[in-house]
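Removed: one protein chain of the complex. Kept in place: all other protein chains.
Right, subunit A next:
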Amino acid sequence: MLKHATKRILAFGVADTRLSANRILPRFYHERVVDHYNNPRNVGAFDKNDPNVGTGLVGAPACGDVMKLQIKVDEQTGKITDACFKTFGCGSAIASSSVATEWVKGKQTEEVLTIKNTEIAKHLSLPPVKLHCSMLAEDAIKAAVKDYETKRAKAVASTTDKAADA
């Protein structure tokens, strides 16, 4: 079972969060964060050396979090066919990266660069102190796309070299 990213101890009341819309409750995780934690989606890893895979590895040194986000891109269409993540950090960081993998699926690589951390934070109702987790997710997406582009550029360069040699 892919427990790595999800093994965290949270203090939360799931039943109470349903009422939290109207009441101000101290420091509960939002429903969606809890959901992503309990039902992790897209946890896993792709082969790093696969030419269609872009890997984004980012970290937040101040809190010691690491986040790895991988995308699988169809080279013909430039569309992201699959995505997975692995995050070691707090519940908000895990949920942010999980949401990021969900959102990038089925989109173009250029399009996902426009995903902003504020959108992720709003979707998860992250408190101000956890906003940097969504920032981390945004950076992970960008790093993954950049890695894929770099790989592609190298692959194109080497094929043109081969063609020139031949």
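What we mean here is this: contacts are C-beta pairs under 8 Å (C-beta built on N, C-alpha and C of every residue); 3 or more make two chains touch, one makes a residue touch a chain; residues count from 1.
Note that in this section contacts and distances are computed from a predicted model.
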Name per UniProt, for the chain absent here [options: "Pyruvate dehydrogenase E1 component subunit alpha", "COX5B-domain-containing protein", "J domain-containing protein" or "Embigin"]: "J domain-containing protein"
Candidates A:36, A:72 or A:132 - the one touching the absent chain: A:132
Hidden-chain contact residue, picked from the options A:33, A:58 or A:95: A:58
On subunit A, residues whose C-beta touches the chain left out of the figure: 3-4, 7, 9, 57-64, 66, 68, 86, 88, 132, 135-136, 139, 143
